[in-house]
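So that we are looking at the same thing, I have put the structure below in structure tokens.
All protein chains of the complex are present and in place, except for one that has been dropped.
Chain IDs A, B and C follow the sequence of writing; residue 1 opens each chain.
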Amino acid sequence: MSPHSITTHEHYLNAGYGPRSWLLTTDHKRIAILYMLSITFFFFVGGFFAFLMRLELLTPDGDLVSAETYNKLFSMHGITMVWFFLIPSIPSVLGNFLVPMMVGARDVAFPRLNLLSWYIYVVGGLFTLAAMIFGGVDTGWTFYTPFSSTYAHSNVIPVVIGIFILGFSSILTALNFIVTIHTMRAPGLTWFRLPLFIWAMYATSVILVLATPVLAITLAMLGVERIFGVGIFDPALGGDPLLFQHLFWFYSHPAVYIMILPAMGVVSELITCFARKKVFGYRFMAFSLLAIASVGFLVWGHHMFVSGQSAYAGMVFSALSFIVAIPSAVKVFNWAATLYKGSIAYHTPVLYGFGFIGLFTIGGLTGLFLASLALDVHVHDTYFVIAHFHYIMVGGAVMGYLGGIHYWWPKMTGRMYPEGWAKFAALVLFVGFNLTFFPQFILGYLGMPRRYHVYPPEFQVLNVLSTAGATILGIGYLIPFVYLIWSLRHGKNAGRNPWRATGLEWLTPSPPPVHNFDEIPVVTGEPYTYAGEEEQRE
Amino acid sequence: MMHGFPIFPPSASTAAPRVDALFTGLMIMTVFFSALIFFAIAFFAIRYREGSKANRDNPRSESLPLELTWMIVPLCISFGFYFWASTLYTQMHVAPPGAVDVYVVGKQWMWKIQHQQGNREINELHVPLGRPVRLIMTSQDVIHSFFIPAFRIKQDVLPGRYSTEWFQATTPGEYHFFCAQFCGTSHASMIGRVIVMQPAEYERWLAGAAGGAPMATVGEGLFQQFGCASCHLANNSGRGPALAGVAGSTVELEGGGTVVADREYLRESILDPAAKVVRGYKPVMPVFRGQLSPDQVAQLIEYIRSLGGPRVAAKGGTP
Amino acid sequence: MSEERALVAHQFETAAQQRSAATLGMWVFLATEVLFFGGMLMAYTVYRVMDGAAFARASHAQNILLGGINTAVLLTSSLTMALGVHAAQEGRRRRSVLMLSATMVLGALFLGIKAVEYSQKFAEHLVPGVDFRYAGPDAGAAQIYFILYFLLTGFHAIHLTIGIGVLAVIAFSAARGRYTSAYSTPVEVAGLYWHFVDIVWIFLYPLIYLIQVYR
Partner (left out) sequence: MSAGSTPGTYVRVAGALYLLLALTVACAFIDMGPFNLVVAMTIAVAKAVLVVLFFMHVRSAGGLTRVVACAGAFWLLFMCVLTLTDFLTRN
């Protein structure tokens, strides 16, 4: 156990207390905390929209909210969750906190840009939030033209500007990570000695840097079309609406990998630590991350199989989509193999890890249904798609985020969370999640289209099940929110390394000092050297 | 007021059982791999729990043969499904010859349907049993999508061009159709029903009270009314080419190249005549974009298609 | 040595590490920029492939001479920028300030010529959204050409304006002697950005001005 206790040693949390010390900080750890507070806020905003939607869908008729309000709810749910929660979630919170420590650096390469990225996030967020409060937007998060550019009467422009601004926040964070990982690794920390979380953050950053600008310019063109009434995408004015979809999905499909790759990185850390065994197939795990990141750029057309895209292009995109499943399969098998002959301790983070693997497996395999041309024709734009991507984004990305938060909470705050409550919450979330989204697979194959405010009565039973699950899921999210805050004051003192984990971040005291390391560590071996540790302990 | 608890949609077209077979195949694969992973994790997690007496000798952290296995096996399975799904898609993509053509126009927020015999419907589609039916669809405003779950087909309906889908119904009855692409406030009300009828019954329905003049006849009236006839003279001496026999033929274009005069070309040439001008003619035809409704364009096309007979030699080139 | 150490930010170990981080950071940013312009270039590609003849006709409203002069101006500015960086690296303060100033002047000249071209477009009613009038048969495609023209050159001009602003700051610091042969990273990084803006124009000139001019 560490000789330090939270109250005596000097660390990033007690290095200054005023608002200035937070709002002008360039410390990556404080910026991570700022991000955590902001994205938690947006998570509950987005969750609130989702809950109202599920309430409306309890009955086939539109009796709770009007069609217009419902359309705004699902649009704002998607926009909030995708851009203001999921995309920044693991990179900006856990990534910001951990990347410099894991590579053995005192901070990211450009600390001021890092703070700037948070301010850009806040400005983009406030812009979008204001647009939502003063009227909202009803285009769906996909902004398909010509509806968004010509026909919608809601606040399309302010929301688009908010997302445009936000994009620069993503780019700056990613740029910082790429440069930090390339140039600031501690002596001896070669690429194949890096934790998989770093590989995941690197792959994610590459996607962010290369995809986000395309979203920015696409939304800018959408804005130009809407403001000046000129035709870029509107066929009535000579444009082609499918061009918008190509450009949009060139960003938005890789965006899914922006959400899931970091969670894969987190889960790799969790599994290997709590199995007390080196991750199986380290190099394959690392390269599969890069493979997903790069092949993931080439599959966007599978969102457009029934859009009027040519059948030939559909086949090309379908084949590429099947290929991108392979590196994902490699990851799942390797995680399972890591457990073999391990010594598994059931702490909360690994429960989230198991939950992730299971839900991601289902989410990934149902992705193959959507990559299959003939079948996608039927299930496209139905609840099958909704269920599929929530298995990836909520079952995958959010589970990974929560697992990571629990795993590194002792490092971030110096306190342990209450283990009993945490296990209970993980169980509630798992049950609530499956009850919410599994019925939606069936609904989708039955043919219930997405974005429907009213629906034929034969779909009701499944919708009631889904709403019941959503209630449980909602409560499940409130439990960690409460006990994590509680633990800040009442949690047990965590000590330097409560999980006996490897990795440079565990070499520093908890919470870490301002510049992370008094002396930059020198790395001499591979990561995850748990083997033989059992004997040492005895 | 519960309406039953179906978990599988009705299957009422020739495509439906084949799509369902693909679905079942993928389902078996999914259940197999999910079970494999779940079982492996559960088994390892219990057997190798902390403090258990399980044998942990020689723990391995890499194995090239294993990695190759779980790369190559999924790859082969993936490509199996890829070929299955793509072959089926190709077969489902192109309508067989002799299909019944029905025009569909989507607009916020209703479906307008026009049969060649002149019958018009809104949010209802009557079709004969056992005959292929092709929907020729366009939108008047935003993107819609025509989705018939019982037939397992769906196609986005775009403004400014025709998209098509086809089906052959196998079971009489009434089935939902939905708009599947979000199109604005009342998107969820843009639904209707397909009524599959026995052929004889269908013929009676076509001839019934709902019937009007056939589309081609109405189109002929429009052809006169909008002054098309003053240039497109039948003997090919006008400022525009004669239209008899044009539909479906290959047309040579001004500035090189050829185009097949399908519905899409005819539609474009009515709305935006300068886009692809027939060789030997000048782009003098007025633009009818905004002048004609999608229904009227369809009627004109049907009229042009009804002008059979040999094609009169084009003015500037060989026919 | 201690003076050099003072210029290294706390998160870096050595000046060399700081320099390579800054350079790599700018290169990564430029990769982002490529795809920012790339979105518009893809729209351009698609519409030109679909309706090349209309694009050619619409492009004949452009002034090849002004565009060509502007290309030469930007190429020259890239030369002066490179010379300015070189002078800064050698610690030749006066010369680097002179070259950086020349670069800014050339950039401003480019913007001036661009402004003349823009005002001609306004006079000829070739600005989509603002009383657009186009006589040819394919006004729709021509309109898209002009939208993309204004978007591409407009965003390029914004980038150039930012570049001039950055160079003003850099030149001011250079004049005050902040850069030495040991530390000239900001000048180099600003140079990378300037050259990138130049490269964008190298592609825009043939794509926008030089379509079937023999017609």
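Everything that follows uses one rule, which is that contacts are C-beta pairs under 8 Å (C-beta built on N, C-alpha and C of every residue); 3 or more make two chains touch, one makes a residue touch a chain.
What you see is a predicted model, and the numbers here were worked out from it, not measured in a lab.
The chain that is not drawn here is touched, among residues A:167, A:262 or A:301, by A:301. For the options C:9, C:31 or C:53, the residue in contact with the chain missing from this view is C:31.
Per the touch definition above, the residue from A:170, A:309 or A:382 contacting the chain not shown is A:309. Interface with the hidden chain, as seen from chain A, comprises residues 182, 206, 210, 214, 242-243, 246, 250, 297-298, 300-301, 304, 309-313, 316-317.
Contact between chain C and the unshown chain involves residues 23-24, 27-28, 30-35, 38, 41-42, 45-46, 49-50, 64, 68, 71-72, 75-76, 78-79, 81-83, 85-86, 89, 181, 184, 188, 191-192, 195-196, 198-199, 202-203, 205-207, 210-214.
Here is the rule we go by: only the chains that are shown with their structure count from here on.
Taking the mean Cα position of each chain as its centre, B sits at the greatest distance from chain C. Here the spacing of chain A and chain B, counted between their Cα centres, is 36 Å.
Counting partner chains per residue, chain C has residues 140 touching two or more of them.
Residues 100, 105-111, 171, 175-176, 178-180, 182-184, 209-214, 216-218, 220-221, 224, 227-232, 237-240, 243, 246-247, 515, 520 of chain A touch chain C in their complex. In the complex of the two chains, the chain C residues touching chain A come out as 9-13, 17, 20-21, 24-25, 28-29, 31-33, 35-40, 42-43, 46-47, 50, 128-130, 132, 139-141, 143-144, 147-148, 151, 155. Those residues of chain C that touch chain B in the shared complex are 53, 137-138, 140.
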